[in-house]
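One structure is given below, represented as structure tokens, and several questions about it will come after.
Excluded from the complex is one protein chain; the other protein chains are retained at their positions.
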Amino acid sequence: MRTDLCGIELEHPVINASGTFDAIAAIRAFGDEVLERFPFSAFVSKTITLAPRQGNPPPRLWEAAAGLINSIGLPNKGLDGYLEHDLPVLARLPVPLVVNVMGFTREEVATLVAAVAERDEVAGLELNVSCPNVESGLIMGADPRETAALVERVRPLTAKPLIVKLTPNATDPAAVAEAAEGAGADAVSLVNTLRGMAHHPRTGEPWLGAGTGGVSGPAVRAIALAQVAQVAERVTIPVVGMGGVETGAHAAALLRAGAAVVAVGTESFRDPRAGARVAAELDELLRKERVSAGA
Amino acid sequence: MRTDLCGIELEHPVINASGTFDAIAAIRAFGDEVLERFPFSAFVSKTITLAPRQGNPPPRLWEAAAGLINSIGLPNKGLDGYLEHDLPVLARLPVPLVVNVMGFTREEVATLVAAVAERDEVAGLELNVSCPNVESGLIMGADPRETAALVERVRPLTAKPLIVKLTPNATDPAAVAEAAEGAGADAVSLVNTLRGMAHHPRTGEPWLGAGTGGVSGPAVRAIALAQVAQVAERVTIPVVGMGGVETGAHAAALLRAGAAVVAVGTESFRDPRAGARVAAELDELLRKERVSAGA
Amino acid sequence: MNRTLAPFDRRLGQVEAVDAVGAYRRLRCTDPGGPAPRPGQFYMLAMAERWGGGEDERPYLPRAFSYLRWDAGRLEFLLEDVGPGTRRLAEARPGEEIWLLGPLGAGFTAPRDGRAPLLVGGGIGIVPLLPLQSEIPGPALLGFRDAAHATAGALMEDVELCTDDGSAGHHGLVTELLGARLDGHVEIYACGPPAMLEAVRLMTGERGVPAQLALESGMACGFGACFGCVVPTADGYVRVCVDGPVLEAARLEAVPAH
Partner (left out) sequence: MNRTLAPFDRRLGQVEAVDAVGAYRRLRCTDPGGPAPRPGQFYMLAMAERWGGGEDERPYLPRAFSYLRWDAGRLEFLLEDVGPGTRRLAEARPGEEIWLLGPLGAGFTAPRDGRAPLLVGGGIGIVPLLPLQSEIPGPALLGFRDAAHATAGALMEDVELCTDDGSAGHHGLVTELLGARLDGHVEIYACGPPAMLEAVRLMTGERGVPAQLALESGMACGFGACFGCVVPTADGYVRVCVDGPVLEAARLEAVPAH
């Protein structure tokens, strides 16, 4: 099941969704087994920003019906902290490294892209223009012109693959995807989380420290599949599909909808090796289909 | 729990979501008990259009994780058929009647509004600018200017309450709500279904006859709550909140988020008297809170 | 009258027993205050607890089932495990509570102008024919996958049996048996998989023999609220849950595959 994602060679088509697997923390919990049996064919880092961020005040999690709402708020060590402390460790991973970055202005994103792209450990970059947990997240990725302007600004800074991560909280994600392609993006990924909210069961106050958060997991699977299908229909660059993938069958559905690669997010919280399991189930499924197709 | 919805007197704050309860069919299945123990404080009819519609080809239903995807496609007898056959029967209901209409052009909507509003049996109208199951649905309700233009066109045609039903498949539903209020809408209702899709478990082809459909039920509850809260913050007209309501607690959450009235949709499929149950649970809840608040 | 009105309330029954009938599962539960259904009618069922959490976080909605037997305050269903809903019901334990809504839909009607009823059932589709036969006696032609499933045929009387693999009764399809019995004096009562019902529709249509087909369709509500269960007829789409599940073969333009 070797796959190519705009130049990045993948052993199989299942990678992790940004922010849902911390390889460094996993090594602390599981040891070097994480390196020996890494579940994903590429590692996408959690979003990093120019300045360090503490993230949102707790509580940050709410379990929804067949899903999760999070208001993590992109805690990270900031660009310098990431390059100095995290990158050397992540370089030990047996798979290509994709670094997910977000900035609050185009220039911030440009600084991030330039600094990250020049590092040999980095195979590609994902632009988070869609995180619904922090003010700006929504804006850039919801508007085709904004997105085009951003990609045009950073495209000249690197020859490495640029993946634009789309937000589902938009009237027409496919239009944003077209804009990204037009401006030189090498791929698009979707969906990010859907804006959601929950109340404290007793006090009735908003549960999440940040007031609202992003919904992920099985609850968004059907919505993600529809958006991936719509986007894949309107762009020619590869699409990384994600949203509620728990099994090989869910991954197969995204591939049928036009995705080239599938990302597993929340399911990794239930099963830290979900990526490898989904990849195996997918392989099995496609094998069976080839057989029944008499191929 | 008497409630007033922009002039429409309600016995309690729980009404039905358009298209999720067919009073006439219910009478066929349950008899006059439906009239004697009607579960909702108002009846919102399924969307009617100018011309009769067959609706989408089957299959029209897919059970999602904690939710339902439907591609019903607004089957209805058309304006004349509705006025001649359905309205007289619906007039027998013990609650106010709200008629939900949709047109493919502003003039169509104007014709519908004028013809429906002049009937004494009708207490108010809901404009469906948001049905994601048919081509046009998305457009009108996703764009503030479109919505404003529509409401301005039909507002002069009647003094009866006009409720604009918003689509969740929009970048900024609150902006659309503000536009509706600015153009003279008496209330807004949300959320309609979220665009979703599913594949046939064996063939891998899109399951729904129409290809895609709309997601409803618990899976959308957190998304609906967030949108209702956002809209209620930005408009002064009453908000009808809906999306995944199964219990009084879910209804209470929508009221706390700023909704004046709550609508029950998919849950009625599991329990035909869900409306009455939710209203009773809500009453009980608010009573307890008053007590514990020492009021 | 082929339609008993349902109480306008889902009600809690209690599971009394779940046993095997060949490859199928039989579920018996109480039906407190439920009225007597008419043959061909159905119920929407859901377990009160843990209805969900199965494959793909399902089931969520209730499921439709024809009744196998009813006697005052007691209902019996026969289930084929095909997914998370039927699995949960098949695994129900005595004492567990179950939501019941029904009886729903329009059942079978008496044969017209003195015709002899001929019952045709395929697989789990034999269920509605059981109460029908005890009210309108007539021979039953039943087809099953194999002997394990064919065991359920013993629930009925005056049965001519066949199986796809020949492991019991005739080796072949029930429509072959029907072909031999189809004459101008019978009225057909059929229930089974779409392909079988479509064949019955075509055969009876050619010969101008009246046929009542008990259809299945994906349902969300069971009482006409969602418009999800439609099948195409000469006069447009009709809802299987309120206009059927028993429909005149002549009305149908096709029996949809799902």
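To keep things simple, chains are lettered A, B and C as they appear, and every chain counts its residues starting from 1.
Definition applied: contacts are C-beta pairs under 8 Å (C-beta built on N, C-alpha and C of every residue); 3 or more make two chains touch, one makes a residue touch a chain.
Note that the coordinates shown come from a computational prediction; the quantities given were computed from them, not determined experimentally.
A.B. asks: Considering the full assembly, with which of the depicted chains is the omitted chain in contact?
C.D. replies: Within the full complex, the chain left out of view touches A, B, C.
A.B. asks: Hey, which of A:7, A:55 or A:258 is the one touching the hidden chain?
C.D. replies: A:55
A.B. asks: Which residue from A:85, A:145 or A:270 sits in contact with the chain not drawn here?
C.D. replies: A:270
A.B. asks: Mind pulling the subunit A residues that touch the left-out chain?
C.D. replies: So the residues of subunit A touching the unseen chain are 19-22, 24-26, 28-31, 33-34, 37, 46, 54-55, 58-61, 63-68, 70, 72, 75, 217-218, 266, 268-273.
A.B. asks: Would you write out the residues of subunit C that touch the absent chain, in ascending order?
C.D. replies: 49-54, 57, 60, 88
A.B. asks: Hey, which subunit B residues sit against the chain that's not shown?
C.D. replies: 66, 218, 246
We adopt the following convention: only the chains that are shown with their structure count from here on.
A.B. asks: Pick one for the touching-chains graph, please: line, ring, star, complete, other.
C.D. replies: complete
A.B. asks: In angstrom, rounded to a whole number, how far apart do the mean CA points of subunit A and subunit C lie?
C.D. replies: That gives a centre separation of 47 Å.
A.B. asks: What are the residue numbers in subunit A that touch two or more other chains?
C.D. replies: Residue numbers touching two or more other chains: 66, 218.
A.B. asks: Hunt down the residues of subunit C that sit against at least two other chains at once, touch-wise.
C.D. replies: Each of 56-57 in subunit C touches at least two other chains.
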